[in-house]
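Every protein chain except one is present and positioned as in the full complex.
Right after this comes chain A.
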Amino acid sequence: MFPAFLPGLREALAAPGVAMAATFLAFGAAVREAGLSAGWALLACWGIYGMPGQLVLVQAAATGWAGGIGAAVMGAIAVNARFLPMAVSLAPVLAHGPRGRLLPAVPFIAVTPWAAAMRALPGVERADRLSWFLGFGLTSWIVAGCAALAGFFLAGALGQEARAALLFVNPLYYALLLAADLDRPAPRRAVLCGAAAASLALILPASMALLAAGIVGGTAAFLLGRRRAAG
């Protein structure tokens, strides 16, 4: 019934699973340091399932919600706002039959499954794409939760240095996902424009900078691509 579920599952246990597990391990340790519970760590992973936003909440908790809950929540939503354009770009790739069929995939739309899907799915039969995505998404979702719990209970054993190394895995892994796409012109433009637009962080508050950089950089890349195509 789900012919592509297992290939998706296997894919999620390879490099993406290892890299994600490392970051969620570090997240679990940070949750414990902030004085929150193991249940909170697990629900944050499974409910939010977007590491930058999760980190914003943990950092706010660690400071005793000094800026207020509203500011922390807005910051977390802003750094995870890429879910919207990601879902927009993923939906036509997954689509097959009525739109309601995509609902089970919705909670798993996050960086790792999205990047893997955009690379792998064009080579998968359209009818099998949804089950591939569910196999990948569900597996990495479960791995993420287990890794966060492990990090929570291992927190004492992980020194400052080990946690810094684990936290470095997260941006490095995202950088590699982007680098793997650098040979195609459209992603290359988007990556370079986005990295350049990150300098907006110099003039904007941290909670806004990422969202603004994405919109400015992405729009610039899109317009450059249109001009290239027209000229």
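Keep in mind that, in the parts below, contacts are C-beta pairs under 8 Å (C-beta built on N, C-alpha and C of every residue); 3 or more make two chains touch, one makes a residue touch a chain; residues count from 1.
Following the convention adopted for this analysis, contacts and distances are computed from a predicted model.
Missing chain, UniProt name from the options "Chemotaxis protein CheA", "Spermidine/putrescine import ATP-binding protein PotA", "AzlD domain-containing protein" or "Acetolactate synthase": "AzlD domain-containing protein".
Only one residue from A:6, A:69 or A:127 touches the chain missing from this view: A:69. Across the interface with the omitted chain, chain A contributes residues 14-16, 18-19, 26, 30, 36, 40, 43-44, 47-50, 52-53, 55, 57, 59-61, 65, 69, 72-73, 76-77, 79-93, 95, 99, 102, 106-107, 109, 111, 114, 118, 160, 163-165, 167-182, 186-187, 189-195, 197-198, 201, 209-211, 213-219, 221-222, 225-226.
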